[in-house]
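Yeah, one chain of the complex is gone here, protein chain that is, but the others are all in their spots.
Showing chain A:
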Amino acid sequence: MNKTITLILILIVRIGCAQEPDQYITRQGQASFFSYTSVENIQATNNQVLSIIDLSKKEIAVSMLMRAFVFEKSLMEEHFNESYIESDIYPKATFQGQIQDFDPSINGEQTRIVKGQLTIHGVTRETEIKTKIEKTGRTYVLSGDFELRIKDYEIKVPPILARNIAKTISVTFSFKYIPYEK
């Protein structure tokens, strides 16, 4: 699965390099998640998200390492990687999709739906994410938030910790893309 996503990323990058690049890249996108319960709040951030958008095809591909999420407390991180997400077996989370009705020439802001497959913990699901797209000069910023149910991705929480971890996790992201010139 991971190999396929990498291949798709490379394909998006290689195909069709005209004068004005069609591909835009971020290597340091940010993704965070939050779990709010009455017992405790857990937050983790990953500042090393890789993503490429192809303006002519209106495609987007995202890949991130689960171990690159940084937590406030190291024990939480250990639980996350070893018990819930099983980062050794499923090291990456990926998304590939299409930006619906996207007009790359619009300067300023537009809000669009991104439709695609989100893979976490080895489980792939069709997902729609409302995304704000801002074009300033030669950069694009894609940002937004969405919620996901941990049950949907077969993430199991031991009963003793069930009250500490929310059943629905909020995810926020912000990716700043620059032209991808090789």
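The rule is simple: contacts are C-beta pairs under 8 Å (C-beta built on N, C-alpha and C of every residue); 3 or more make two chains touch, one makes a residue touch a chain; residues count from 1.
The rule we apply is simple: contacts and distances are computed from a predicted model.
Going by its UniProt record, the hidden chain of the complex is named "tRNA_anti-like" among "Nitrite reductase [NAD(P)H]", "Pyrroloquinoline quinone biosynthesis peptide chaperone PqqD", "Tetratricopeptide repeat protein" or "tRNA_anti-like". The chain omitted from view is touched by exactly one of A:S35, A:S63 or A:Q96, namely A:S63. Residue positions on chain A in contact with the hidden chain: 27-28, 30, 45, 47-48, 50, 63-65, 67-68, 70-75, 91-92, 182, in rising order.
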